[in-house]
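Only one protein chain is missing; all other protein chains are in place.
Entry: chain A
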Amino acid sequence: MMTYIVFILSVIFVVSFVGFSSKPSPIYGGLVLIVSGGVGCGIIMNFGGSFLGLMVFLIYLGGMLVVFGYTTAMATEQYPEVWVSNTTVMGVFLLGLLMEVMLVLYVLKGEEVGVVFKFSGVGDWAIYDTGDSGVFSEEIMGVAALYSYGAWVVIVTGWSLLVGVLVILEVTRGD
């Protein structure tokens, strides 16, 4: 099972995405976001990115999702929608689950899966540690490169976040 851990984690990832895409109340959406964040962290860690995975937990789940949870709790309604309370929500959830199950069976059974790009069954999901990353971890070097070669990206992203805050304040301000 450990060889296919990335495949299993990615299936749980997609299932939790289906869970919040079927639009229950935002509280429950936040709940599956926690699950999907944790599982995403696991996927990244399996590729050797321990720093980025822990950053997902710390910043995304521990910062952004906490604030989201607080604001949603303030704005929630008396009887929030669960996945089983509304026929439409349950229908969409079950449809997404069904499609994911069919895809998983297709991957597990077949030799080659060619939807848009080909990959050869479950074997392609296993991570082979080639071990020639040298002395430095690749992923920390990537983060460092973001601040040296990718300085423009940092500037643009930072500016987008600032303007995002301004835009949201402007839109919700009303008259």
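Everything below uses one rule, namely that contacts are C-beta pairs under 8 Å (C-beta built on N, C-alpha and C of every residue); 3 or more make two chains touch, one makes a residue touch a chain; residues count from 1.
Here, contacts and distances are computed from a predicted model.
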Among "NADH-ubiquinone oxidoreductase chain 2", "Centromere protein T", "Adaptor related protein complex 1 subunit beta 1" or "DNA-directed RNA polymerase III subunit RPC6", UniProt-listed name of the chain not shown: "NADH-ubiquinone oxidoreductase chain 2"
Touching residue (missing chain; options A:F47, A:Y106 or A:W159): A:W159
Residues from chain A at the interface with the omitted partner, ascending: 116-117, 152-153, 156-157, 159-160, 163-164, 166-167, 170-171, 174-175
